[in-house]
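Take this structure first; my questions come after.
All protein chains of the complex are present and in place, except for one that has been dropped.
Going by the order they are written in, the chains are A, B and C; count residues from 1 in each one.
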Amino acid sequence: MSDGPTTPGELRQRVADFLAEHPPAGTDRLEFLRARYDAGLAWVHFPPGSGGLGLPRSLQAQVEEELARAGAPDNDPRANGIGLGMAAPTILAFGTEEQQRRFLRPLWTGEELWCQLFSEPGAGSDLAAVSTRAVREGGEWIVNGQKVWTSGAHKARFAILVARTDPDVAKHAGLTYFLCDMAAPGVDVRPLRQITGEAEFNEVFLTDVHIPDDHRLGAEGEGWRVATATLNSERVAIGGGAAREGGMVGVLSRTWRQRPELRTADAHQRLLRLWVEAEVTRLTGKRLAQKLAVGQPGPEGAGMKLAFARIAQETSGLELELLGDEGLRYSDWTLVRPERVDFTGRDAGYRYLRAKGNSIEGGTSEILRNVLAERVLGLPPEPRVDKDLPWKDLPR
Amino acid sequence: MSDGPTTPGELRQRVADFLAEHPPAGTDRLEFLRARYDAGLAWVHFPPGSGGLGLPRSLQAQVEEELARAGAPDNDPRANGIGLGMAAPTILAFGTEEQQRRFLRPLWTGEELWCQLFSEPGAGSDLAAVSTRAVREGGEWIVNGQKVWTSGAHKARFAILVARTDPDVAKHAGLTYFLCDMAAPGVDVRPLRQITGEAEFNEVFLTDVHIPDDHRLGAEGEGWRVATATLNSERVAIGGGAAREGGMVGVLSRTWRQRPELRTADAHQRLLRLWVEAEVTRLTGKRLAQKLAVGQPGPEGAGMKLAFARIAQETSGLELELLGDEGLRYSDWTLVRPERVDFTGRDAGYRYLRAKGNSIEGGTSEILRNVLAERVLGLPPEPRVDKDLPWKDLPR
Amino acid sequence: MSDLDLLPTDVEDDLRASVRELLADRCPPSAVVPVYDGDRSSIAPLWRALATDLGLAGLLVPEERGGAGASAREAAVVLEELGRAVAPVPFLTSSVVATTVLSAAGPGGAGAGLLAALAAGERTAALLVPLGTAPGGRLPGFAVDGSGRPAGQVRGIAGALEADVLLVPVAGPDGTSVHAVPAGDARIDPVISLDMSRQLADVVLDGAAGERVLGAEAGDAAVRSGLEVGAALLASEQSGVAQWCLTTTVGYLQDRRQFGRVVGGFQALKHRLADLFVAVEQAAAAARYAAVTVAEDDPDRTVATAVAQAWCGDVAVRAAEEAVQLHGGIGMTWEHPAHLYLKRAKADQLAFGTPGTHRARLADLLDLPAPAAP
Partner (left out) sequence: MSDLDLLPTDVEDDLRASVRELLADRCPPSAVVPVYDGDRSSIAPLWRALATDLGLAGLLVPEERGGAGASAREAAVVLEELGRAVAPVPFLTSSVVATTVLSAAGPGGAGAGLLAALAAGERTAALLVPLGTAPGGRLPGFAVDGSGRPAGQVRGIAGALEADVLLVPVAGPDGTSVHAVPAGDARIDPVISLDMSRQLADVVLDGAAGERVLGAEAGDAAVRSGLEVGAALLASEQSGVAQWCLTTTVGYLQDRRQFGRVVGGFQALKHRLADLFVAVEQAAAAARYAAVTVAEDDPDRTVATAVAQAWCGDVAVRAAEEAVQLHGGIGMTWEHPAHLYLKRAKADQLAFGTPGTHRARLADLLDLPAPAAP
């Protein structure tokens, strides 16, 4: 598709042509989405044939805008965050042509949702310590183990999975990355209740689950490298684009304006400090997005999540203090599986409790500080004893 | 002196008898102090013959109070803090009888001031890394090296000194502790200017300084153990007894009360927080002092210095903000050697700059956090590579 | 203020040991967590054991009025232990706050029988003032209806669900009187609370008969004294919560391994825990001092209470937040008890006024006034 658009103007024309051919009003949603994928307008920075046009990532925003203006349906990206943000770029980078053809289109259209089977109770931040075992038997792998912190596992059709295929080598060397069919026998998904009362995540028990070898992503033993790429795409996805007073500070600012009777001098000073911190973080994200758009990713990206977690936690904590007696009430402790996670939704108590996860999920703040100190500032890594020992000999 | 007092009542009688015999009004200051030492009323918890009566340390306050009430001169303890707080307990614990007899009395009366030759430019917090060399020659040691952060070196008659006597063993094992005559040839004291403009400390250059072997304190190679005891006495000396609104918070509170035109909502909230922090620290010190008085030293002692440094730094920084344009002025940058160090004295700018040293001198806050984490909370020590290697083979 | 003894007596050490032992046995986290799903069946027997068997209900009541004749020192020890266990019992609301209010009435007065019954653990009471009310805050305004019965409603009452008797502040032209009303005669609606181990209720009074236990000349002072003693001793509960969080987190990190090392050996965590340790020790000292000033009726009691509340509330929250964070994912789950402490700590921070409210009180008490309005 070397005849594809190369300028914003040509791309605009292509979108217009596509819309003329598939008028949103008269086209079935799924049909529209599949056609959009086939037209390379799903993610323009992906290659032709994989839903893209091989264009700079920065042009995607233009496509979204023009399609939205025309009233086109979207692929409900929030319902498939793991698939779009983590599985897709990894499949693109490491998948065979066949894998890309099989998985990317239904992933993008939302026909197949994805989840992530990385974390384990015993591994925590130390992803390379996973102990879920995959043993090759003929053209298949037999997988046994327990995963945790899996959001959407009960709805997902597929999972990205990291398992240990060789316990006799050092821990980073013995991992392999798979695409796991969540409907396969032996996959048992159980809700994991968290401090909010909800079960937003799941535990997933894998018992003699068979995975065909052609669902292996990357080479045997290459799982650490593939998983690292997945996690890096996750971190890039954060930040940028937020509006002023987005997020938790916006919630608190609105309460402050609407309820003068709650105001105190203590809360006022804290609110102003948090407002400023949120704003400078927003500006940092904006600058980062501009750098990314011209192909100069800045090192400050790794700090955005740190700042976001801190602000959300401080702000939601302050909100409860501001509410006083009202802050002592909660909405609902019932064990439910929420459809969506909305950090700024529900009641103030929920926001406070849920925000505690912001500094744990997707890389703890402690790990992120290590990353910043070592990769950005160039400070020495932690003394480690586990890099070279065979995994099976590590103390646990 | 088994016939000494054992109860507060008996002690009170002994003080009364002493005062009757040496009426403060009619007695020469130095003569009075020497007599007080000989009567065992210098430091009652020291043994008889060494200025004490072998009583609990808690009874000392009573002696001081009664003597002060009678108008007795004191030994100007602030002028000889190192001598009284560090050298004396160490000489008591490790000195020979002869050393105790020679040094303790003139130390206590202030006839001989002391300084400390521990720190070195290359060693910093890692005291065991000192490289000042002491080589035995017959009945003497020949010392060469450079020390730093020595307060009062230009006035001191003697110094406590740690030097390396064996570079071929591990770094903690090759140190020896000496009492160094500051008037000896080869001792060169130079003022060390600090960020306040003053030179409160000195650098001390030691060039072929001869120290007789009977000025060695403790065994050869035992210097680390002796020095550790010295530093522990220093830490015990901190905290306790302070009055409410003592220290930097008192300075700021008085400014706040006297100068309503400076008040802002921001500064008000910060002042109140610092006031509370200073007060809870004072209460912690009080509780600690009560525990010490009944012989149950609490682990929170190590935290007092941490808290004190933090509060002093925050408070003095806030004071400058409160003063605004006035805070932009300074009193004097001239290189002088101050008679006394007064953290809360001089101008606000001086207080701010001087307080920066509170978290460095006498054990950095970082080292104190290690101490708390390891010795009090029982968390694992830092991975170390330098414990067993011979000192001369360590990377530097 | 400088000569108060901050150290525990042997009697207090013994008391602490008994309470801790009983709670270890009868109130593990697994006994607390069901209250979040509405199962409150463990509360009454636990409270009976503490109140009657250990005799804690009457700690603050003089012996001649049927109590144990102990003081706020001992009550503080109990609260520290109850905090360590996030125990869902009405000790603070009944045996501290309600008891302090009732004690203001002299012996032989209207409330004497009730006080003796509270002291004996036979009855349990709650003061109808919202949990978030600071000692100097606005009191709810119950009125009396035509037949002299208190009427009105109030939201967010702690201890009401466990109470037999409600103490109702009634605002009148001459001041606030306090009436005792049987809980059975009130409408008590349970509230889904942030801290279900101290579940709140909304209470409506409409025609319930009660006994006036404090007259209009004494009620306001008595209620405020109840709130102040409650605030002073809440600090010990907060100190206990903070201690549990610190100790449990240190213990976890001493065992947990990641990246081939004991996690507690990572220096960044060591330093955070060292700082937290300092803050927790400061909280213990501040809480202790507040309790002692109450016990001695020291003139510094009001300042001591405000200082303790300004400090301990934040420290308990910080300790609980660090516990969740440093346990990693497991700390976010329902199955680890850290969440019970986080919820208690956050609710305690709002109880009897937030730290900010107490700092504002200190500004007045210490002559450190806010800037004049511009």
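Side notes on the structure shown:
Definition applied: contacts are C-beta pairs under 8 Å (C-beta built on N, C-alpha and C of every residue); 3 or more make two chains touch, one makes a residue touch a chain.
What you are looking at is a predicted structure, and each value in this text was computed from that prediction instead of being measured.
When the full complex is taken into account, the listed residue touching the unshown chain is B:Ala129, out of B:Val15, B:Leu53, B:Leu67 or B:Ala129.
Considering the whole complex, the residue from C:Phe266, C:Tyr289 or C:Trp311 that touches the absent chain is C:Phe266. One chain is missing from the display, and on chain A it is touched by residues 243-244, 253, 256-257, 260, 263-265, 268-269, 271-273, 275-277, 279-281, 283-284, 286-287, 290-291, 294, 298, 300, 303, 306-307, 366, 368-370, 372-374, 376-383.
By the touch criterion stated above, the residues of chain B touching the omitted chain are 119, 121, 123-126, 129, 148-149, 192-195, 197, 264-267, 313, 317, 320-321, 324-325, 327-333, 335, 349, 352-353, 356-357, 359-361, 364-366, 369, 382-387, 389, 394-396. Counting the whole complex, the residues of chain C in touch with the unshown chain are 266-268, 270-271, 373.
Here is the rule we go by: only the chains that are shown with their structure count from here on.
One inter-chain figure worth recording: chain A and chain C are separated by 42 Å, centre to centre, where each centre is the mean of the chain's CA atoms. In whole angstrom, the spacing between the mean C-alpha positions of chain A and chain B is 55.
Within chain A, contacts with two or more other chains are made by residues 265-266, 383. Under the contact definition stated at the top, the residues of chain C that touch 2 or more other chains are 261, 269, 359-360, 370.
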